[in-house]
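Worksheet for the structure shown next.
With one protein chain removed, the remaining protein chains of the complex are shown where they sit.
Order of writing sets the labels: A, B and C. Residues in every chain begin at 1.
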């Protein structure tokens, strides 16, 4: 009962996003270049790359978990949703670049601000995606409280990473720590209205 | 009720194409090399890479949307269809190379002509694919008018990018803008007979 | 009705192989490095890379088509089948290396022999895979004649690429052309007992 000219289904959009995210997440590890020397000390200069890789990996993992969570609520992929998704993936595709930049400059001011800026873009695209999905989902699927909580949460993250971008210009370390805070907040299972927690408590 | 020696199904062809396109789209971003310097000015020389990455990303996204749209009409994957698809993916796989070339030469004449030429190849393979799919689909799935519109549209794009290739030899910027025009035309929701629009209006 | 400790299903093996092949096929195009110069002449030195990329792409496409064709006959993935498949993918993963080597040395004797040698390994692993799959499939799925034809065909290809490896040591061009011949033979639709053709004629 396929309708003619129906846009590609959710599975396809999910599978394609998965593949793009999988490649991006592994591209970042390419920046971790094996040293020529065999001493443990040779690993020391790699710390900015290692730290920024770990943080970016965590960020992309969080994005993936939330993105796919939302995708399960989608009942009909519209052209608009597909394009918002492509915008989202585009923002995510800039993460390896900004990660490499903070690594190479050992967390300098401008690169960290740019890094947080990319997180802002990813979050903006995510907010757009979230709004479109919630507009489709009916009340039975997502209760008003859960929506409000989810929206508040992504708005909070957006605020923190935007602040981080500004703060980084004065103190890159403070900016970077703010970004880490945003990630930890997203992971805390006891966060009220947490998208992930609802499953385990309900 | 599997028939012996039946060629691989549509899902497989779609999934494989997805994976190839996902890798290609993310390989391009590798050209965006993080600068050693931490100043904002260090990003300036990256503009040709950034612009060409964005345009190529958009192009590949459009190709993906249309390709998968067509694939949904396929009821039986024939060996011929599989090979036309491989030819299509081969043309797409040249996009990162041509994108890197226009970026490195800051949109010089010959590279932009070559870049548009790759778009011509992708479109030619797409037209072949489209013809084969329409030959399979019956009238109930795709009405005569929709076919005509879709064909006219891809012929129009082909004409524009071919013109862009020629124009680029005299004025690379004009050629590049023509390529952008072709993309914007493809995105305009109000385009008559647009494959994507049919869903939202019908 | 999932049985405990049942090895992963065919879909998974297929999907994983698809992803590996998709990455390998696109990695090869990375060798096509965009020249710094903007002239058409700057593309000339790329011909060995371009030719070897095209041939290897075609080879991997043929491997993919046949591999997935066989996979459709598999009713139960055994540990043995999974490991033969990993051996097959390992051999395929050496194609980008050998392709880069013939490209860099402009089709020199030893590299072309090595290149054909990798094709020999891929074919050997494929033959093993084919044998295991046919051992599973019953007569109703694949008639004795079709099996014999398919086996003869892959034995023929094996013989040609093995000869190509030997010939390449004396005349690399002749060896390379022999490899191309093997590919063209595989593509010829009128080949007797062709795995792909059976569908269209039967």
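Operating definition for what follows: a contact is a pair of C-beta atoms (placed from the backbone, for glycine too) under 8 Å apart; a residue touches a chain by one contact, two chains touch by 3 or more.
What you see is a predicted model, and the numbers here were worked out from it, not measured in a lab.
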item	value
Option touching the unshown chain, where A:32, A:155 or A:169 are the choices	A:32
Residues from subunit A at the interface with the omitted partner, ascending	14-15, 18-19, 21-23, 25-26, 29-30, 32-40, 43, 54, 57, 61, 64-65, 68-69, 71-73, 137, 140-143, 146, 189, 195-200, 202
Positions on subunit C where the hidden chain makes contact	2-8, 12, 15-16, 19-20, 22-24, 27, 78-79, 82-83, 86, 90, 93-94, 96-98, 100-101, 103-105, 108-111, 114
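To be clear about the criterion, only the chains that are shown with their structure count from here on.
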item	value
Rotation, 0 to 180 degrees and nearest 5, that superposes subunit B on copy subunit C via CA atoms	90
Interface numbering overlap (same over half, different under half) for subunit A and subunit B	different
Gap in Å, rounded to a whole number, between the CA centres of subunit B and subunit A	27
For subunit C, residues contacting two or more additional chains	19, 23
